[in-house]
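In what follows, a structure is listed as structure tokens, so that the remarks can point back to it.
One protein chain omitted, others in place.
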Amino acid sequence: MAIQQSKDQLLRAYRQMKTIREFEERLHKEIMTGEIAGFTHLYSGQEAVAVGVCEHLDEKDLIVSTHRGHGHCIAKGCDVKAMMAEIFGRATGLGKGKGGSMHIADFDKGMLGANGIVGAGGPLAVGAALSAKLDGEGRVAVSFGGDGSVNQGAVLEAMNMAVVINAPAIFVIENNGYSEHTGADYAVGSKDIAARSEAFGMKTIKADGCDYFAVYDAMAELLDHARAGKGPCTAEFMTTRFFGHFEGDPQKYRAKDEVKRHRQEMDCLKNFRNSVATTGALDAADMDVIDEEVLNLIEEAVLKARAAPSPSPEEITTDVYISYQ
Amino acid sequence: MAIQQSKDQLLRAYRQMKTIREFEERLHKEIMTGEIAGFTHLYSGQEAVAVGVCEHLDEKDLIVSTHRGHGHCIAKGCDVKAMMAEIFGRATGLGKGKGGSMHIADFDKGMLGANGIVGAGGPLAVGAALSAKLDGEGRVAVSFGGDGSVNQGAVLEAMNMAVVINAPAIFVIENNGYSEHTGADYAVGSKDIAARSEAFGMKTIKADGCDYFAVYDAMAELLDHARAGKGPCTAEFMTTRFFGHFEGDPQKYRAKDEVKRHRQEMDCLKNFRNSVATTGALDAADMDVIDEEVLNLIEEAVLKARAAPSPSPEEITTDVYISYQ
Amino acid sequence: MTVMTYRDALNQVMHQEMERDSNVFVCGEDVSGGAGGTSGEREASGGIFGVTSGLLPKFGEDRVIDTPISENTIVGLAVGASLAGKRGIAEIMFADFLGLALDQTMNQAAKFRYMSGGKAKCPVVIRVPYGAGMNMAAQHSQTMYQIITSVPGLKVVMPSNPADAKGLLTTAIRDDDPVVFFEHKAMYGRKGEVPDGEYLVPFGQAALVNEGDDATIIAMGRMVTFAEKSLAGLKDDGVNCDLIDLRTTSPLDEDTILDSVEKTGRVVVVDECPPRCSVASDIAGFIASHGFSSLKAPVQQVTAPHSPVPFSKDLERAYVPGPAHIDAAVRKVVSYK
Partner (left out) sequence: MTVMTYRDALNQVMHQEMERDSNVFVCGEDVSGGAGGTSGEREASGGIFGVTSGLLPKFGEDRVIDTPISENTIVGLAVGASLAGKRGIAEIMFADFLGLALDQTMNQAAKFRYMSGGKAKCPVVIRVPYGAGMNMAAQHSQTMYQIITSVPGLKVVMPSNPADAKGLLTTAIRDDDPVVFFEHKAMYGRKGEVPDGEYLVPFGQAALVNEGDDATIIAMGRMVTFAEKSLAGLKDDGVNCDLIDLRTTSPLDEDTILDSVEKTGRVVVVDECPPRCSVASDIAGFIASHGFSSLKAPVQQVTAPHSPVPFSKDLERAYVPGPAHIDAAVRKVVSYK
């Protein structure tokens, strides 16, 4: 019973997923050049989740993201060039280069920030949801988190808190099978994430995170529930990541051919193209055009970021009150 | 299918429960005199849990307790006089008067301490259980906690951790209906504690915490499981407290007659006497003798504590390495 | 002016500010009490120290939120809501429990504005009863403000009297940066004159509680009350001191400190913390770096010893810095040749 989506909706969803994919594939190359410093966690492979969720949201809805946040940012409407500049540590970045990949945020877009602390987004999202509840306009807050984050006390507390205060929070768990170099089947003692959220008293749906349509439909149901004030919910989406945990990860913990196999069998973009082909909802040609445009956008973003200036040293002590100089 | 217990076992269990009861009832009076400082949380009403659990344990087994720890201490074999002296803040106390009611501990007895931080005992108990596991002698560690503690991230993390490392830890949740002035039916979002521990992958039993025999039988089953290395477990015992959260609590959050009713209907000592009367397992006379002996013991403990000296000022800086004098 | 307790002054501010700004809300354990259970009365406690009493009946459950025992999430709840347009006031029942909530306080609240290049605003207030003196032992008596003062991005407030409690809490709630507000448990019952109506005390402006040329006493929170006690006895012996009440340890009023040190050249810093990386050492170090040329004697640091807080009455009494310690330190510093 897939929900009908218009051609425009489908094209936009495809463009969003493709933009995330190319953004990350390009970063993977750029990072090798050594120009990008610090920790970068790529989202390739999980695009259907970010987009399948955010296609339901508008700017007044709020999301809280993770260390693997580029996809969530793009899906929520952050400016791709300003994101790239931030990751390059430039003054033109969304955070003036002071936050970097793990801290991209755009509060005007309802994107309350990627986060370097696994699980910290849970409580923050419940707080954002409380704000939405107090305003009473049917807004919601989405907390993105991975399979590893459900072992963090903060997330478990947040799930209980959300139920207790009946906040319109939706916990989206992206189960990509690993937390860093450890399997979810090991670190999640029960091997069953959905059962946890249910035990906290939440409506919970588990679905295929590599299928945009499955994600979209699941979220439609949960969002109706949350927006109607019926309480918080959880979605567990099974997915995979196409790169290492962070750039530079040799991935010894994965079977030799795992990534190759997943790129063949679990690629949400391929899946999308296949299903719209069979249903005839979109023409390949239209998507080819998008592919072209996306590549140009990313190229432009990288060139602009490279050319942009670093923040000036004075920025070290701005955006924070200073005492004891 | 109640487990058979010998007359001696039953008499000891009764003596333990009675000792806890009278210890607390007497403290309630002593505190009014103002001689006892600080926070005191009385265990009256919950005796069947501490004793029903600890009657299965020996000194090599470990327990971690809570702010409401007097009952656990007595049940695990701590010296009643040294406990009383500690609560009075005397040099003769189990902790030389430096810990007080919330920090009574006796490591020689496998009693790893009452704890002022709700939920902190969860991780500590899993650590103690790890120690037992590494020694491979079938020892277990019991974590006592209240209905409020299952909303604390530390306890939820600990439950998952125990399952992941397969530690012989048993989480004993004493559900007395309140965390301070808040009902468990409010703060536990799901209103269902047992479902949480089950969702973490633990064998879980829920039983009447005002019935010594129900507690004893439930623990027998869980301890077999844990000692056999089959993994951690949880028990949820429904009980009640006969006093306020801490001494001085006006208990406005309780129905006017609640405590009176519970003292009539949910008194584990009355229940015990009734059931041994019906089964004919014990004579009332034997228990009357115990009552007498217990009262004398408590009286002596109080008199000794009152007479005991305060710790000397030098004790402020002992039992801790000191730097920067 | 009305005479009221430190507790009532704080309570009044929350009533006034929740009245004034519908974005202000309160959350914490038992801030009203009585939720669920067989509930005799709905507002069964109004906060374990009574500071939030009367708020629930007036502002309702949506804005006066009783929470489960989840300190990190209590702070996170207030922080998340504040990032999304509200002004959350989170109560952590005892400052010691910041040990559970430091991530949301230090890694989240303190850093959003900076990491976002100034886009984020996090107007949250975290209220924390702190300090020793009530025989609550090692896990319910810590100071914690030295730890929070060390974190860039957090403002640290320590009122020493009812008037400042009112003026500083009002400022804290209206401030757009995260503020950790330290209330000494032993001061809730302290009475004093409090300005009526709206009253704000700015951050970073210390109060010169007493003036004198012989020495400078610098204190904060409850230590100010002990310093005041010691002044009389000293005066009788002809020793007159400046007494500086920092009011906020971060931001720090450096000018007031340096002006007084320049005048007296002799300094006693009084701090309830254990010595290491304490506010006492922080101020002493600041003076050694920026006021050295005026110093005529070693800076005296009056602090607790470097040990946990003991339970036993007599031990705790001796553990906490008091008027006698201050008196001795002042006499030492003024007699130094």
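Should a chain be cited, it is by its letter among A, B and C, assigned in written order, with residues numbered from 1 in that chain.
Heads up, the rule we're going with is that a contact is a pair of C-beta atoms (placed from the backbone, for glycine too) under 8 Å apart; a residue touches a chain by one contact, two chains touch by 3 or more.
Because the structure is a prediction, the values reported are computed rather than measured.
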item: Given B:11, B:154, B:268 or B:282, the one touching the chain that is not displayed; value: B:154
item: Which of C:273, C:318 or C:334 contacts the chain that the document leaves out; value: C:273
item: Option touching the unshown chain, where C:147, C:186 or C:334 are the choices; value: C:147
item: Interface residues of subunit B (partner: the chain not displayed); value: 62, 64, 93-99, 103, 105-108, 112-113, 115-117, 120, 122-135, 141, 153-154, 157-158, 160-161, 164-165, 318-321, 323-324
item: Where the unshown chain meets subunit C, residue by residue; value: 72, 96-100, 102-103, 105-107, 110-111, 114-115, 137-139, 146-147, 149-153, 249-250, 252, 273-274, 276-290, 292-293, 295, 297-301, 305-308, 310-311
item: Residues belonging to subunit A that touch the chain removed from view; value: 37-39, 89-90, 95, 97-100, 102-103, 115-119, 148-149, 151-154, 177-189, 251-256, 258, 310-311, 313, 315-317, 320, 322-325
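Going forward, only the chains that are shown with their structure count from here on.
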item: Where subunit A and subunit C are represented by their mean Cα positions, the distance between them in whole Å; value: 39
item: Distance from subunit C to subunit B - Cα centre to Cα centre, in angstrom; value: 35
item: Residues of subunit C touching at least two other chains; value: 67-68, 70, 72-73
item: Two or more partner chains touched - positions in subunit B; value: 151-154, 186-189
